[in-house]
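Of the protein chains in this complex, all but one are displayed in their positions.
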Amino acid sequence: MVPITTLHYLVVAAALFVLGVIGVLIRRNVVIVLMSIELILNAVNLNLVAFSRMWGNLHGQVFAIFIIVDAAAEAAVGLGILIAFFRNKETVNVDEIDLLKW
Amino acid sequence: MNPGLNAALNSGMAPVATPWFFYALAGMAVVSALLVITLRNAVHAALALIVTLLSVASLYLMLYAPFVTGVQIVVYAGGIMVLFLFVIMLVNIERSSKEHRFNRIWPAGLAAACALLALFVSAFVKGKALFADRGMPLPESSNTQQIATMLYGEAGRMGQYTFAFEIASLLLLVAILGAVIMTKKKI
Amino acid sequence: MPNFIMSYLGSTVTPGEAGNQFWALIYVLIIFAGVSVAVIAMNWIERKALAHFQVRLGPMRVGPHGLLQPIADAVKLMLKEDIIPAEADQFVFWVAPLIGLLAAFTVYTVIPFGPSQAVSDMNIGILFMLGVSSLGVLGVVVAGWASNSHYPLIGALRSSAQMVSYEVAMGLAVVSAILMTSMNASGTGTLSMIGIVQAQQQQGVWFIFKFFPLGLLALVIFAIAMIAETNRAPFDLAEAESELTAGYHTEYSGLRWSLFMLSEYAAMIAVSSIAVTLWLGGWMRPFPNLLHAPAWDFIFSLFPGLTFLGLAAIAFIGTARMPSHSFFKIQCIGLAVFAALLGFIALLLLVAAVAGRSADTSLAARFNEGIGYVYWFVLKVAVFMYLFIWYRATWPRYRFDQLMKIGWKVMLPISLGVLVLTAIVGVIAS
Partner (left out) sequence: MSVYKDDQTSDASNREHSSLDRSHLDLDTPDKTYLDSNELIINMGPQHPATHGVLRVILKLDGEKVLGTECVIGYLHRGVEKIAENRTYTMFAPYVDRMDYVAAVSNGLGYCEAVEKLMNVEAPPRAKYIRVILTELQRIASHQIWLGTHALDIGAMTPLFYTFRDREEILKIFEKYCGARLTTHAFRIGGCQYETYAGFEKDVKNFLAFFAPKIDEYEALLTTNRIWVERTRNVGVISAADCVALGVTGPVLRASGVKWDLRKAQPYAAYAEFDFEIPTGTNGDTYDRYLVRMEEMRQSMRIIEQAVNGIPEGPIMGKVPKVIKPPVGEIYHSIEAPKGELGYFIVSDGSTQPYRLRVRPPSFVNLQALDIMVRGLLVADVVAVIGTIDIVLGEVDR
């Protein structure tokens, strides 16, 4: 059995990141787009924590905590915007959010 | 008590769990992440995302980062996801579940993501040597205290990240206000 | 004696810490079975106690004094037809009770029944407990949504809003207790559940009495928040029978409904355990700092045996008072056997207590010590569980806006104040 190295974690994080990017790019539902952003942030966090272990210091973990804080703020504001938008347009599809194209 | 294992634990060298745990958790995380972006129903997607988050939290535990695990569970799984579920219930997804899941430019998006994946793979293949362990893994037992020291500082001395920490709290405050104002019918 | 048993008995840390997977597994099984039995017992006690509060007898038919009623109910619930509403989301409807159950049972891995009587001593124990128990709200939300019905949805929204908002006050109360752990020479606190109890041991005071009345206030806030957190009366709006029929589990029946009940009671025991660990000295016996003579140790070590002896005596009196009609013959025999069983356990414990006194390092002493830890912990938890029943019998139900008002406008400021004052007093004291 191959021992688990930092690279293993990086591969997982890369997979999550790419999946998150795919979600952001191709899904129509804003809620799921926001969830995909959470996936991306998680992938980044996983990288940071893995690097923290690799370097043997805690800076990565502290950054991960900051990113979680950021994710909370992002989710609150993002969902707030979503609700405000849904109230006006009655849709949650990104490709119908085209008011600026007028 | 297994003396060998204990000694290994105390020295901080041995893995916390067997590789099988890693593969299981990583598989769970990736598969449920895949479900997040493919499932039609947003509640199902949210449940899948919760599984991803918890798997990633467990991976943090394997990386000797218990405090990040705790924060991940409390903030992400317990807080943010409840918020997501609330919003999903409030907005109409009955209709969206009958519509197309993907937008018109999805081939382009998929292609871009694949390019990104290729970039990652090439980076990992070429730079494999970069990711060797550089320092001694940190002991798990004082993880929280050390993070606290970095965030708040020790007696009489500001921590390395104290300022950033305060800024983060300000960010949260702004986010709370923003969310409240945004969702209010009449201000 | 097989080596692995001795390996545990010789250890002074939890199996998880020692990496002893075998004992960890045994612990998990014991705790799972123990919690399930405790839930069943709690079910019976609640019904009996509530009945006696309300000048009724409660269950009397199944077994002597209804002792087998919870088992009969469990069997009935399992055999019941499994109904999924046609418009419900089948998968989520299935998963929702499991989420609640998982959340309620996972927290038991870090609950310290003794200094080594826990599955694992996590560095982030209390954070883990709060986090995982807050996952229970997901089960509630999802259950209400999946039922595709109005009453469950309103119930789910109510209870999740309630759980989320009381978590804030609860967390702040917990933080003030954690702050107290850092008031030692080195100035470092701990989040570990075992570490918190050991901090109380070192400081020679249960945190309920520390910085009086700050510790007490924090406990009161926690005790109120935990009722709201577990959706019990007088904060049981989510299940407000008279308003929302049954709240989020209106559409549930049979096995899945019983899973909800199981997780609710398991969560009640879990939060009571947090309160006991944080403020009431966890596994410590009363007054270890004042009454520390070995003689006192011996006297307190007799308590578990005496408790069982008392229970056996009650059961015997019950047997004697059974009507002498032939109909009650089987019940009479059953109760007598039950009493004899309790008496046997009592005897065993008393023998262990006496034997453990003579030799300080023997197996009996270790065993006796462990029994003592678990006994005091469970006794303290039982007090909280009784309070849950008492509240339910006494108080009407709050309205939703009142509940929110109390949560945000009363509990939150008080808990913040307690936290700040604890910090200030701590700094002054050190």
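Which chain is which? They are A, B and C, in the order written, and residues in each are numbered from 1.
Heads up, the rule we're going with is that a contact is a pair of C-beta atoms (placed from the backbone, for glycine too) under 8 Å apart; a residue touches a chain by one contact, two chains touch by 3 or more.
Note that the structure is predicted; figures quoted are calculated from it, not measured.
Of the candidate positions C:Met42, C:Ala233, C:Leu349 or C:Ile371, contact with the unshown chain belongs to C:Ala233.
Considering the whole complex, the residue from C:Phe53, C:Phe209, C:Phe298 or C:Phe367 that touches the absent chain is C:Phe53.
Residue C:Tyr151 is the one among C:Tyr151, C:Tyr248 or C:Phe308 that touches the chain missing from this view. Seen from chain C, the chain kept out of the figure touches residues 50, 53-56, 89, 145, 148, 150-151, 153-154, 158, 233-234, 236-237, 240-245, 392-402.
Assume only the chains that are shown with their structure count from here on.
Distance between chain centres (mean CA atoms), chain B to chain C: 31 Å.
Centres computed as Cα averages put chain A at a distance of 37 Å from chain C. Centre-to-centre separation of chain A and chain B, using mean CA positions: 8 Å. Counting partner chains per residue, chain C shows two or more touched chains at no residue at all.
In chain B, the residues touching two or more other chains are 67, 71, 79, 143.
Across the complex, chain B is touched by residues 1-12, 14-23, 25-29, 31-32, 34-36, 38-39, 42, 45-46, 49-50, 52-59, 61-62, 64-66, 68-77, 79-84, 86-87, 90, 92-95 of chain A.
Put simply, chain B touches chain C in their complex at residues 1-2, 5-6, 9, 41, 43-44, 47, 50, 66-67, 69-71, 73-74, 77-79, 81-82, 85-86, 89, 140-145, 155. Residue ranges on chain C touching chain B, taken from their complex, read 7, 10-11, 18-20, 89, 91-92, 95, 122-124, 127-128, 130-132, 134-135, 137-138, 141-142, 145-146, 153, 157, 160, 164, 167, 187-188, 190-191.
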